[in-house]
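One protein chain omitted, others in place.
Labels run A and B following the written order; every chain starts at residue 1.
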Amino acid sequence: MKGRLLISAAVVSLGMAGMAWSQGNSATAEIEKYREMLGDGNPAELFEMDGEALWATARGPKNASLQKCDLGLGAGVVKGAYAQMPRYFADSDKVEDLESRLMTCMVKLQGFDRAELSKKPFGTANYKSDMEALVAYVVGQSRGMPMAVPTAHPKEKAAFELGKQIFFYRAGPYDFSCATCHAMTDARIRMQDLPDLTSPAGSQRAYTSWPAYRVSQSLFRSFQWRLNDCFRQQRFPEPTYASESTIALTSYLATMANGATYQGPGIKR
Amino acid sequence: MNVMRRSVLRSMGAGSALAAMLVTGLIRPIQAFAADWSKAAFEAKTVPDGMKAIGASGAAESKDVVITAPAIAENGAVVPISVVSNIPNTNSISIFVDKNPMPLAGSFEFANGALPDVAVRLKFSDTSVVRAVVMAGGKAYTSHKEVKVTAGGCGG
Partner (left out) sequence: MASSMRVRALLKGDVTAITAIVSHPMETGMRKDGGKVIPAHFIQVLTVDVDGKRVVTSHLNTAVSSNPVFNFKVKGAKVGDKAVVSWVDNLGEKGSGEAVVAAG
């Protein structure tokens, strides 16, 4: 039922694009003002502080910190690393996004168990997620840097292509794909603009504002969480955390955003 | 809120050295301010009752009380509101959200070089008028603005 409403909302905003546009213009400007005002102080900073402390704290069976973790720019280099992820890592011989890479480091350096780490990666009102705090810290260290996701390695190329396929792949009870909502311009669901993720402009704007603090949940949300929420709304089963497919989809979206300035962590309604 | 401050000072003995130090704001521990929190003002169920409790009944409409707020908010749980008073000798700014069960959301007192300029984020239970009340030189001034609260879609 809800899915149908979603479809019809999308169709309506498409079909009446001209009208919705003239009518929605001032509303859009006001929403823009709302977002701008929220930008002047982002509670994501609280999570960044937590993550920064966690990064340097000796933890796990090996009682080690993450300060030797290689996020792609060398052991311990956090500055700018997120703007160049996902990327191929020789030691794991695969393309990893930030969350997968953090787990790899937590396993290798700290001795944690990957399956355990994947069980509860997202925070709730009563559960503080270490992963989301670490993500907040790392992405904050790429603020203001140009997106430069590497594409030269064959596995990076393969991840991009797989991600693109997933983006356009229609499935689920409502025969939805990511592209159903995110491959058209000037469309929206109620007051929310739907970015066209197949265009550089749309993709850059959307990708560089995630991960983000979500005001409706009072929580910081990682990119894997954001993808899960899209799949949920498409009525897909929840993907495995930091799986090959979610990393590939992230590779596609991140590469499409190349050239833009990373603005995160964002703040969202 | 000067009203509350005065009553506290009075009750502690305005002539004492302690009170003198309190006036300068040097030593007063924060807990002492909790006692100033006015139950009558904050738990008032209507705007007139709340205005009365802060001594602002009959506040004059003024263009010099400037509210900046989005006309539409994507989420009623977080509505950014900023208020600037251009009235000389402004002591405090109070903010009311008319439709909230307890309209008075907050009061801000300024001293020692603080400008009468504050931004906060407030919960709106519904589309509502937001109202700012300025106390300046013992007089009350007010202005208001409407904020529409929308139901969200997805993502973003």
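In this text, a contact is a pair of C-beta atoms (placed from the backbone, for glycine too) under 8 Å apart; a residue touches a chain by one contact, two chains touch by 3 or more.
Treat the numbers as computed from the prediction; the structure is a model and nothing was measured.
Considering A:Asn63, A:Ser92 or A:Ser218, the position touching the chain not shown turns out to be A:Ser218 (whole complex). Although one chain is hidden here, its contacts on chain A can still be listed: residues 40-43, 45-47, 49-50, 53, 125, 128, 133, 213, 215, 218, 220. Although one chain is not shown, part of chain B still touches it, namely residues 1, 24-26, 28, 30-31, 33-34, 36-38, 42, 77-79, 82, 97, 100-102, 104-115, 117-123.
Here is the rule we use: only the chains that are shown with their structure count from here on.
By the touch criterion stated above, chain B contacts chain A in their complex at residues 68, 70-75, 77-80, 82, 119, 121, 150-156. Looking at the complex, you find that chain A touches chain B at residues 6, 9, 27, 30-31, 33-35, 37-38, 40, 188-192, 194, 215-216, 226, 229-230, 233, 268-269.
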